[in-house]
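All protein chains but one are shown in place.
Labels for the chains are A and B, by order of writing; each one numbers its residues from 1.
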Amino acid sequence: MMDIGYYPGCSQEGTAKEYDKSIRAILKVLDVNPVELDDWSCCGATSAHVTNHKLALALSARNLALAEKQNLKELFAPCAACFSRLALTQCELKSDSNLKTEIEDIIENKLNGTTEVINIVELFKKLGSDKIKANRKVELKGLKAACYYGCLLVRPHEINGYDDAEMPTSMEDIVKATGAEAIEWNFKTECCGAAHSIPRVDIVIDLSKKILDDAKKHGANVIVVACPMCHNNLDLRQKLIKREYKSHEDIPVLYLSEFIGLSLGFSQKELGIDTHYIKFEMPELKKKESEVTV
Amino acid sequence: MKIGVYICYCGENIGRTVDCERVAKEAKFLPGVVHSVDYKYMCSDPGQNLIKQAIKDYKLDGVVVGSCSPHMHEKTFRKACADAGLNPYLCEIANLREHVSWVHDDKELATQKAIDLVRFAVEKVKRNAPLTTIQVPVTKRTLVIGGGISGIQAALDVANAGYEVVLVEKEPSIGGHMSQLSETFPTLDCSQCILTPRMVEVYQHPKIKLLTYSEVEKVEGFIGNFKVTIRKKARYVDDTLCSGCGDCAIKCPIKKKALSEFDEGLTTRSAIYVPFPQAVPNIPVIDTEVCTYFKNGKCMMCQKVCGRDAINFEQKDEFLTEEIGAIIVATGYKLYTIDKKPEDSEIKGYGEYGYGKYKDVIDGLQFERIASASGPTSGEFKRPSDGKEPKKIVFIQCVGSRDESKGFSYCSKICCMYTAKHAMLYKHKVHDGEAYVFYMDIRAGGKMYEEFVRRAIEEDGVKYIRGRVSKIYEEDGKYIVKGEDTLAGVPIQIDADMVVLATAMIAQKEAPKFAQTIGIPYDKYGFFSEAHPKLRPVESTSGGIFLAGACQSPKDIPESVSMASAAAAKAMVLFGSDMLEREPTIALVNENLCAGCFYCRKVCAYNAIEIKQINDKNGNLIKEVAFVNSGLCQGCGTCSATCPSKSVELIGYTDEQIYAEIAALM
Partner (left out) sequence: MSTHTKTIRTLTDDITDITMENPDLCYQCGKCSAGCPIRNYMDEAPNLIIRYVQLGLYNNAFESRTPWLCAGCQTCSTRCPKNFDLAKFMDALRELALKMGYKVKEKNQLKFHNAFLKQIRNHGRSYELGLVRDYKLSSGDLMSDVDSAPGMFLKGKIGVFPNNIKDKESVKRIFEKTKDKK
């Protein structure tokens, strides 16, 4: 059993409940114990860093300090935005000792910078595709996944040490381990509109439509995401997209953890996929008792 | 001793801060000084005459000039002394300009310092020894490394002056990148038409020994006296028998396994091949990586059809040694590629442009091959992917240049010009085609260059858009180019049929290793370093080795040709006399003190220290000592600083002299 620090992030308790649910389910099977950060608080998300950089640093630093207190070597943040804020804060405070002292004073805690912040794609890259294959109960043949990285999993350079920022492939490797096909497409890292979802939903409709269209154009029948904001914009907002574009055809959007969960044999309900806006239907999938790992 | 001191005002340069009159007056009281005056411009004729006359009148045996840096006029004043009959090495300079008036404001303190510096120089010159320049014989043969336009030009210039040239080229043919070009700017001359006559001239020249498919293995020796080992790689074709008929290449069954280097990967070539029809020499080479014989001993079709029995599979690499006096390095450049680079590389590729996986996103040299009448499409504009004629081409400048994050911070100089040329060539052939150029600035500084670019815009209808492109992706056989025009402040999206990237001109991959082999410095980009960027652009800091062309920095053909001729002229300066004069202020080993530890040998950057055996009169070895090769030593003093037993000193800068200067401070 491997322990890993777990920073759920605010959306895991609300609109992305199924993301949390599916993560916990699959980590159990894969012998990983998520140790939730005790009394974690909001990382600040978008609103803090666009209005007050010290507030943004302090809110994230508070959690990093808590992680150090709990002796967590790694802190896994499933939301790409939380990951980005925590990792960038870590980076910035490491490179500016004056700023670090200032923030330590604000959060009333010392920060040594010893916790490594990782996102879900990094986590599974670490665990390895073989681990998924070894525990696979269902081969997800028939699923043609468009792996959508969005912005904050692979940018900026400072916090991306694991994949290419323009043409990443690590999510595809994970998806392929489930037996599904990962298609090549052009909008892997194009922005979905992010936090404009509420104040400027028109932008989100436009950008998300482009992403969904490109995925479908390249043969995808499902989109895989690793961020609650992206999920919201690509799944829930399809309702508004359909209103705007009458010809729009639905395409389901799954979290990476849900996708893996399906191949590990969990049901849609167990993974929370039934709470999505766009219904997901499994194509004829091959169920195999014992998998021959290739 | 009778020392004369001459203080220069250097107009206002020294005079505004230093009280030169006072310095000259004070200097008169220094022990040993018999004559001390000040003058407005010491380096002028009257100034020099002043010194010369004083040497005669006062029978001076030492001269100190308080002036600008020795870099400027030490030679001048030393020559003046020599003209008056005083050994030039008995003249010392006190730098009152760069070391005093240019760096200090306080007049009183500056004048004090000036007086101090003059005092040091006087103490030093008292201990100077009269020296004579070292004479070194010269081999009047030149080695030109690289057979592109620069190498060809340099070789012809030297050979036409009557000196022997050895021209070494690593490819099977000379011609370099210029032979790949379609037309050249700004005249739109057919590149091969103006180049091939020169190539033939080189081949036929009685004074040029042409070694193609060859590389320089080792360079030993020093200026005027190099010994160069050259590896002549095995072609597996006997060049004395081959007639260049080409039957072997025609009959070779391996046609598709190797990409043509000359066509920049747009076509394939056979295993036995001549790189292009106008190749010089027109003798083929066997690519052992793909040749069936070299893989499993079968085939040998070329040998069967060769009418001259010139194919020799047993041929081995040959090593030649050449005695050389001057070396001209003209190894050229290569283009930056946008494909993904290894993890540890400082240079990244361009993922936003596709990492090189889009077939119709090509670079400048590939475009030249498509445009060229002798190219894979016979000069018709056809897309590499499907052979269709592109109706919309986007040209993007500055790919990898002026880019600190993914490429190189410098400007590659030629891209603005050749992009305009490319766009024009395209429009001249495809009248209904649309050409767009994304640029940051237009650098067209040469003769007729600005007019050339304006012609593209004003007469040929090429659309110039000011802004970089952020992304290119493929959709339905077209390439979606997303850019911005910063002048109008609008985003620009073009659905192009083809994209041509003006990639950076960079140093060849082997450049650093090559530089180390021949002993010349190179910069962080791999370009070879010139001795002085303004005044000595064609010399390297290693004596006798000159630079020509793009191996030193990005440049166009006229600049390369000029530089090549300049390098040739510099080489021939060496041949002007039979003996070479070198500065005598080099290191000298006191063989009595030397313990033979050879630390000096380890630190010498010029490989100038040899091992000398001291034998008794019966020829038995007593000890080994260090010995300074006076031809190679550059007088840097590193050995002197390193030697634990103080056995090696720099003549003209001995410890005794330095200590005397320091003592003069007390």
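Just so we're on the same page, a residue touches a chain if its C-beta (ideal position, glycine included) is under 8 Å from a C-beta of that chain, and two chains touch if they have at least 3 such contacts.
Predicted model, so just to flag it, every value in this text is computed and none were measured.
Summary of contacts with the chain left out: across A:4, A:25, A:48 or A:215, the touching residue is A:48. Screening B:307, B:491 or B:533 against the full complex identifies B:491 as the residue touching the chain left out.
Considering the full assembly, A:190 is the residue among A:36, A:116 or A:190 that touches the omitted chain. Within chain A, the residues in touch with the undisplayed chain are 10-11, 13-15, 17, 39-42, 44-55, 58-59, 62, 96, 105-108, 151-152, 155-157, 165, 189-191, 193-196, 198-201, 203, 207, 236, 239, 274-275, 277. Mapped onto chain B, contacts with the missing chain fall at residues 352, 398, 402-407, 440, 466-471, 482-486, 489, 491-492.
What we mean here is this: only the chains that are shown with their structure count from here on.
Listed in rising order, the residues of chain B touching chain A in the complex are 340, 350-352, 355, 473-475.
In the complex of the two chains, the chain A residues touching chain B come out as 164-167, 186, 217.
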